[in-house]
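First the structure, in the form of structure tokens, and then the observations on it.
Shown here: the complex without one of its protein chains, the others still in place.
Labels A and B are assigned to the chains in the order they are written; within every chain, residues are numbered from 1.
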Amino acid sequence: MFKDITLGQYYPGDSVLHRLDPRTKLIGTLAFIISVFIFHTFPGYAVATVFLAAVIWLSRIPPRLIFKGLKAIMLLLIITVMFNIFLTPGEIVWSWRFLKVSREGLSLSGRMAIRLTYLVTGSSIMTLTTTPNQLTNAMESLLRPLNRINVPVHEIAMMMSIALRFIPILMEETDKIMKAQTARGADFESGGIIKKVRNMIPLLVPLFISAFRRANDLAMAMEARCYHGGGGRTQMKPLRYAMIDYAAFVILTVYLAIGAVFRIVGI
Amino acid sequence: MGIIKALGLVFDYLKYDEEGNVEDTQRAIDDVSLDIEEGDFIAILGHNGSGKSTLAKHMNALLLPTEGTMWVEGIDTSKEEKLWRIRQKAGMVFQNPDNQIIASVVEEDVGFGPENMGIPTEKIWKRVDDSLKAVGMLSYRNHSPNRLSGGQKQRVAIAGVMAMRPKCIVLDEPTAMLDPIGRREVLDAVHELNREAGVTVILITHYMEEAIEADKVFVMDNGKVVMQGSPREVFSQVETLKSYRLDVPQVTELAYELSQAGVKLPQGILTIEELEEALCR
Partner (left out) sequence: MPIECKDVSFTYAPATAYEIHALKNINLRIEDHEFIGIIGHTGSGKSTLIQHFNALIQPTSGTILYNGEDIWGQNYNRRTLRSEVGLAFQYPEHQLFENDVLSDVCFGPMNQGLTREEAEPEARKALLQVGFKEKNFLKSPFELSGGQKKRAAIAGVLAMNPKILILDEPTAGLDPRGRDNILDQIAELQSVRGITIILVSHSMEDIAKYTRRLIVMNQGEVVYDDAPHEVFSHYEELEKMGLAAPQVTYLMNGLKKRGLPVDLKADTVAEASKSILKALREVDSPLLKEGGSHV
């Protein structure tokens, strides 16, 4: 039942955040990430926390879903914190044999932990409230200026959205091929790494051939429906900023301004 | 001249060797001429490899003839500058529903053709609404195609073609990968389009049952059109059809067996009711 896996992790809803233009959310996420690097003091992090909490509350998404994303980076987080604690030189506050903990190390690792956590949480909120297709559209729209320096922005966006459509199909197909080969006695589990890789051949060959056939079919179907690249193309759902987007931009500007002021004043 | 016309059409598949020289040619279509009237429901029958799909791809300028000419609404398909006009006039639906749906949301997929044609946004929405309604899929507009049945996916594909407002749709074995319910859904939708919207339908299939309600049937074998006529005319020739590796509907075969055994029955019985009537006269 691979088709039940929703790609990305979109959580359907109708909150203010869901209704924002995806470009606003993309820019907003970027602004938030920048902000957690601008802030570097306790009052600064307090402002970022209030901002993040407000956004979580506005999204109406169960917080446990939002924090689920943190589990994946837990190991990375622990390693980063460890490295920073033990390897930053400075005023020693505690030591045992070769392990030394400095005041600077503690404060740096604390900051790293907060930044990493907020970064992941912030982007999770974006992917939870925005469908992959909306994100692709937003990127296409925001990157459009690159067209002038001959970056095929439309084509890249089209490729991404097709990939999003076909990943669940290919995952389901992988499952079917595995079953078909298992029925012929194939073994995908036991053996060492080399044996395991070799055992993947009966799975990978049919999968690649099928993917190429699908690509071929799809190209033909697209051509038959008059697809000829981005030129002269209109959009069924063009992105348009609405009032809430302008409001969001005002809030974002104020938020970033606070960050700038804090930095300058040195709080 | 009808909406689709072919004259002396020949198509060779070329096989190249490693240096890029033509190594081998295989004739897929061999001197086919046909003329299809606007508004007709046409079935093209033939076993796998008979050339029927290759012929279909010519009607949409996906393939261009090696020899001879194909016209769509009077336009020679080999005229490159008219390519997009031809593809819009003669829409095409393929066998595998998964490999022709581009978007991850039903309505966005239906809008794909009009977007490519440069139709203004508001008009795209109208076309998408109309087309989804025509195939009975309007209530699924916000669904992901991955969650639809085969028959539903194929109806979405048909809606995607209809949104381009074609004069004619060519369906290349649209039911080959579907179960009986899905087959029925797709056929009903296609017949409805033919009746209500007056769209010319060219249905390529190897299911004989699907050809019974057609206005005209063409049978292909070895790249040639070997039989043509009304379903009744074609299906009355049970032995000939069998020689082309085709079948007849079960009742037709039974009627044929009975008449071979000496029961006096009219020729070319196509439905259960007809045979029942004939036997109980």
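Everything below uses one rule, namely that a residue touches a chain if its C-beta (ideal position, glycine included) is under 8 Å from a C-beta of that chain, and two chains touch if they have at least 3 such contacts.
For clarity, every value in this text was computed on a predicted model and none was experimentally measured.
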item: Options A:T88, A:T182 or A:T234, residue touching the unrepresented chain; value: A:T182
item: From B:P65, B:G182, B:P231 or B:G268, residue that would touch the chain that is not displayed; value: B:G182
item: Footprint left on chain B by the chain that the document does not show; value: 47-49, 149-150, 176-177, 179-182, 206, 208, 245-247, 249-251, 253-254, 257-258, 261-265, 272-273, 275-276, 278-281
item: Residues of chain A in contact with the chain not shown; value: 1, 4, 173, 176-177, 179-187, 201-202, 205-206, 209-210, 213
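Criterion: only the chains that are shown with their structure count from here on.
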item: Whole-Å gap between the CA centroids of chain A and chain B; value: 43
item: Chain B residues within the chain A interface of the complex; value: 60, 62, 84, 87-88, 91-92, 94, 96, 98-105, 107-108, 111-121, 124-125, 128, 145-147, 160-161, 164
item: Chain A residues within the chain B interface of the complex; value: 3, 131-133, 161-162, 164-165, 168-169, 213-214, 217-218, 220-228, 232-238
